[in-house]
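Yeah, one chain of the complex is gone here, protein chain that is, but the others are all in their spots.
Labels run A and B following the written order; every chain starts at residue 1.
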Amino acid sequence: MNPFRVALAVARKDLRSEWRTREVVPALAQFIILALLIGNFGFQVDSRNAASIAPGILWLALVFAGLVAFGRTFAAEREQASLEAMLMTPASPVAIFAGKAVAASLLLIACEAVMLPALSLFFGTPFSADVVAAVLIATVGMAALGCLFAAMVARVRARELLLPLLTLPLWIPFIIAGGQAVQSAMGLPGSYSEAISLLIDFDILFLVLTSLAARFVLDE
Amino acid sequence: MSMLVADGLTHRFGSERALDNVDLVLDTGEHMAVLGDNGAGKTTLLRILATALRPTSGRLTIAGLDAFGERRRLRHYLGYVAHAPGLYPALSARENLEFFCDLQDVDRSRVDEALATVGLTSVSHRRAGELSRGMQQRLAIGRAILHDPRLLILDEPDASLGADAADLLAGLMHDRTAVLATHDHALANRLCPRTLVLRHGRSLGTATHLRVVR
Partner (left out) sequence: MNRYERAAIGAVALMLIAGAAIFFYAPTDYLQGPVQRIFYLHVSSAIAAFGCFAVVLVGGVIYLRNESPAADRFARSGALVGVVFTTVTLVMGMLWAKTVWGAFWVWDARLTSTLVLWIIYAGYLLVRRLADPGRQAARFAAVVGIFGFVDVPVVHFSVTWWTTQHPGPVIINDALPPQMLATFLFTMACTVVLAAVMIAIRYRIETLVDEREQLFDPAKVLVAREPEPVQ
């Protein structure tokens, strides 16, 4: 059976469910706006320091929104007991995982589409293609890792606690390189292209590792 | 020919034995009921027979293949109705089945047939989350037969089905090998010539047309 067809079917199923219930994206977008608001009061942002503080607030908001988005994708399957039903079919678990990861990243990207304009609206930082590209490229690898561990914790106790503990340390490289990329895109010193190529390297590394490991996390 | 041979199936959760050394042979076309109180190990046994759970120890052979070594191949043979329906509440009954057709790699035309078999044709456009518990159970059964499996593993499918449960199940089990876990002794006696009784994870043996004395 064609694994791409399976992944596509799974992703379409998840996106259709989200479109009908609108459970995740509106709540997360609102959460992100709140995070920006709190960041503003926490750091006393003004026009002089915005370029150095806004990237930090961006990554904080994105990281926590990502944890919720990826955690939710697999927690819903668990609550509905439907993950087992999918795994009982002859479809490859890696393809099922890939489908869910693609859908979850698209949901997070929808939230980013709210966050990035809001960031430049609130903090007056430039809203450029460079910023968008950096965030999107980081999202790829972060989604692979986040979904892998979300799939894992969906099957253990105390999962709300465990997901950030396992995922955040692995996201640190993305936050470092992504932070650097966004800062330089907002006019601070530092090489943008170097940061982006580092992000792409991390994407490739963790995509390969995740696709090798997915089988052991999903299969019985 | 034996469809299913289980040899010393044991499963532990922590230090607790949910299933203790259960042996079982099921011939092709045979129907067997699994009876027992709540917590006797029925669901654990059925999950193992459906290859959804690997036993801590023991061997399972289905259609001559090692059930855990070849489980991806075996899933074409197997239809499993789990304890929970496992449906997507935001998708319609039809969409739920179409999705599983894609995963099973069978043609979507099978959906109409499955809906008709379980009597849901008239509500196929309604979301699974809006269906009654009994209809959800029927939909889960419909999903289990999309790929026309030779072996059915049914975990208390009668729980919320209502009056015509026995007829529906009899129709499904006809021409197939089946294992049916249930609390309903009358149903078990009607549908299955053989019965396996579980208590505290142990098999109290199989009997034909068992008279259960409370």
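Convention: a contact is a pair of C-beta atoms (placed from the backbone, for glycine too) under 8 Å apart; a residue touches a chain by one contact, two chains touch by 3 or more.
The shown structure was predicted, so the numbers you read here are calculated from the model rather than taken from an experiment.
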(message) With the missing chain put back, one of A:9, A:152 or A:186 would touch it. Which one?
(response) A:152
(message) I'm checking contacts with the chain that's been left out. Which of A:37, A:121 or A:165 qualifies?
(response) A:165
(request) Provide the residue numbers of chain B that touch the chain removed from this figure. (result) 12-15, 54, 56-57
(message) Tell me which stretches of chain A touch the chain missing from the display.
(response) 145, 148, 152, 155-158, 162, 165-166, 169-170, 172-173, 176-177, 180, 194, 198, 202, 205, 209, 213, 216-217
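The rule is short, and it goes like this: only the chains that are shown with their structure count from here on.
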(message) With touch defined as at the start, can you tell me which chain B residues reach chain A in the complex?
(response) 50-54, 72-73, 75-76, 78, 80, 82-91, 95, 99-100, 102-105, 127, 143
(request) Could you pull out which chain A residues touch chain B in their complex? (result) 1, 5-6, 9-10, 13, 16-17, 20-21, 80-82, 84-92, 96, 220
